[in-house]
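Attaching a single structure in structure tokens format; questions to follow.
For this view, one protein chain was removed and the others were kept in their places.
The letters A, B and C name the chains in turn, as written, and every chain counts its residues from 1.
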Amino acid sequence: MTFKRSALTEHFLTDLVEEAKQLLGQGKTADYIPALAAIDPNQIGIAVCFNDGDIVQAGAAQTPFSIQSISKLFTLVQALKLYQDELWQGIGREPSGHRFNSMVQLETDHGVPRNPFINAGALAICDRLQSRLSAPTFQLLELLRKLADNPALHANNQVARSELAHGSRNAAMAYLMKAFGNFSNPVEQVLHSYCHHCAIEMSCVDLAKASVFLANKGISFSGEAILSADQTTRINALMATCGLYDASGEFAYEVGLPGKSGVGGGIVAVYPGHFSVCAWSPELNPVGNSLISTWLLEQLTDRLEVSIY
Amino acid sequence: MTFKRSALTEHFLTDLVEEAKQLLGQGKTADYIPALAAIDPNQIGIAVCFNDGDIVQAGAAQTPFSIQSISKLFTLVQALKLYQDELWQGIGREPSGHRFNSMVQLETDHGVPRNPFINAGALAICDRLQSRLSAPTFQLLELLRKLADNPALHANNQVARSELAHGSRNAAMAYLMKAFGNFSNPVEQVLHSYCHHCAIEMSCVDLAKASVFLANKGISFSGEAILSADQTTRINALMATCGLYDASGEFAYEVGLPGKSGVGGGIVAVYPGHFSVCAWSPELNPVGNSLISTWLLEQLTDRLEVSIY
Amino acid sequence: MTFKRSALTEHFLTDLVEEAKQLLGQGKTADYIPALAAIDPNQIGIAVCFNDGDIVQAGAAQTPFSIQSISKLFTLVQALKLYQDELWQGIGREPSGHRFNSMVQLETDHGVPRNPFINAGALAICDRLQSRLSAPTFQLLELLRKLADNPALHANNQVARSELAHGSRNAAMAYLMKAFGNFSNPVEQVLHSYCHHCAIEMSCVDLAKASVFLANKGISFSGEAILSADQTTRINALMATCGLYDASGEFAYEVGLPGKSGVGGGIVAVYPGHFSVCAWSPELNPVGNSLISTWLLEQLTDRLEVSIY
Partner (left out) sequence: MTFKRSALTEHFLTDLVEEAKQLLGQGKTADYIPALAAIDPNQIGIAVCFNDGDIVQAGAAQTPFSIQSISKLFTLVQALKLYQDELWQGIGREPSGHRFNSMVQLETDHGVPRNPFINAGALAICDRLQSRLSAPTFQLLELLRKLADNPALHANNQVARSELAHGSRNAAMAYLMKAFGNFSNPVEQVLHSYCHHCAIEMSCVDLAKASVFLANKGISFSGEAILSADQTTRINALMATCGLYDASGEFAYEVGLPGKSGVGGGIVAVYPGHFSVCAWSPELNPVGNSLISTWLLEQLTDRLEVSIY
């Protein structure tokens, strides 16, 4: 309630990263594709971006990593800009209570994914983008380059190809939605975009910058209106209830900020009115979220008392 | 972020209640027990309690109604005081993604309810209370009387008996937890408490007062520490992700406050740092939350810009 | 098609039992109640009863054991006599595709159990019997004593009490059916009968005799019409598709006779037109059917070519 910005210093973050090192080795890097399994697990970074664009960082905060499902946050932003409330025809806004890649619920719900942050929901979002954009991946990159003020951002093609080669379950979800009439474009085309989105590489600093407009009623640190204040609030609400798959409740309980995680080990979180933050470390806990990133964010909100609840 | 208390006046609330009247007739009162079905559906009330105890109210804000599942919020408070973090052995903290009385998930999860706000979770909480309290219902009433500063609060025995007579599904859930070793006390005894908790009658004013400590780091308006700031934050987080059953995501999206609903038509919500609010109107939407109470809270947060996200 | 009765001799069965001994130790006796776990696992028996009442037997064929779910076959017989086709209101006739004590399907199917041989279905049958019989357990015993021509048959009260004490899951299923309006009598009363039925003790010879009317168009070996030819055919069809829980397909594939198993280690099977057979050995395979009884019946039908298919 009475957040003291002066407490959130580089020194503070550096201490957190140092303490976090003792947790190294307790998780397990994503291993479903070789390109992710090969990463050095002993990396920890964190960056905070205040609403005015000021950055505070520690550790490997400038090392690019695979953003993976964090891309779902930005494709949602793109889609909401294009479709407004029409977007929610065929895509829900409820926590799923199931694994991020569950088919069970998708069938029970007649092909309507529970929310845009589980795989099926993100595939539906990519399908909608495909219908209105000429080159979805390029245009997502353009948005991210602008938001992060980093023209060098790109997708790792080797990772993208590897994702595609291991994408049978995503194909199954897309075809099931198609069977229910909730998917318009060719599955292969959408999977291609989806896998390239996941393969985009960004650093903690990039991601903190790119998401700070969510803490600032939709205004980027450079002053551009990305979304309306209302849309921003609602995206944060979605992150709060659905952003960490079936650990969203736990994340709300322990961290208390809206957030979005990726199997690359990154987690973005937002403290509305003040700052965004991105933590990164490749080792994952059993539900697929970065063990150390979660711990860093828990400590940050606990010590600074910045839970929104 | 910059909440102007001066905007939240009796006049403001009265206008909301007047506007809400045009929605009367669009929902349906709970009808699974005669005692609830018999209520006059054309009632609307709302009360706000600020952290200092000031009350603003409109409509039928002083009419007592059946709190039903809102009792789950207060039994959780009781249980957390008694058990601290030990409470979470055998009770989850995740949104369920299923109806409030689903057996499917309870079996899949080996008798561990997803959270304390679905029926199975609340039954587990009542089981834990039964193990440590001599007279759980009486002691819950004592807590509520103190929090609401209203010694007249009581349970409606006719409603409680009616609930018990229609309690086969709750019995099924309790026995299933027992089969998994996650329920210690006799099922009948716990159901008796549970049904009496649901049958407690309180007004919007009572409930707003009783829950304002959740907006004030655990301190009641009379200055008593009910829970720690930390516990309070976490209860709010649980309400935010799980408080409205399988419409919790939608409530976060549209209202943006932690809340807890009951089939009696009441919804309690909390704006941390500032106030608690209780809206009431008996007609329910298809997922079982009060249609008009939801609308009132949407309008309130929208017009005053008090979403936490 | 051209069954040679002369091949089914005591010598033939004795050889089977001898060969089966090498499988001892590969399964595991039921251990959910102490009374069953305490049994000597090294017992093997088999008895065949021809339609004319002639018995061929080998091994421990006269040792009484707990019939457990085989009782479901005889309560179905009782209920079909009392209710005729009306019995099928609220009870299905399809294989379940789930474990014998699954709650998931029972909820999905709105409280209608898939068939009378899974626990929920047998509980529903007992509920129907309770509505029309003054003393269901006593009357089941009377039926079995007559069919087996053995007035000494009785239920083991220690086993019945032990079942009742571990009966929370059965209570959960009964209450769930009650919640759906598909259960009329007090749950406790029906569970009491159900557990006593399971605790009845019979030998292979008793069970082969008691079920031979199912091989003989409904006529017992003493010439009494127990059911019509038509009802008999249909009960056999139910055993063929549902009699061995979620191993019914495998049993049809490997054994090829309608059958009913129990966790006491017994399996009854019927070769229509010719004989009934009961095999017994306490050690169970992972799906809960007697490992050695299954093997004995496989060998019997394989060597004598008596699959019905």
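Here is the rule we go by: a residue touches a chain if its C-beta (ideal position, glycine included) is under 8 Å from a C-beta of that chain, and two chains touch if they have at least 3 such contacts.
Since we're looking at a predicted model, the values are computed, not measured.
Here the chain not displayed is in touch, across the complete complex, with A, C.
For the chain left out of this panel, the touching residue among C:111, C:136, C:258 or C:288 is C:258. When the full complex is taken into account, the listed residue touching the unshown chain is A:106, out of A:106, A:144 or A:296.
Check C:140, C:227 or C:242 against the missing chain and you find that the one touching it is C:242.
Think of the hidden chain as still there; on chain A it touches residues 102-104, 106-108, 168-169, 171-176, 178-179, 187.
What chain C contributes to its contact with the hidden chain is residues 1, 92-98, 105, 114-115, 229, 233-234, 236-238, 240-242, 246-250, 252-253, 256, 258, 272-273, 305, 307-309.
To be clear about the criterion, only the chains that are shown with their structure count from here on.
With chains as nodes and touching pairs as edges, the resulting graph is an open line. In whole angstrom, the spacing between the mean C-alpha positions of chain B and chain C is 48.
One simple way to say how far apart two chains are is to compare their mean CA positions; for chain A and chain B this gives 32 Å. In terms of their C-alpha centroids, the spacing between chain A and chain C amounts to 55 Å.
Residue positions of chain A with contacts to 2 or more other chains are absent.
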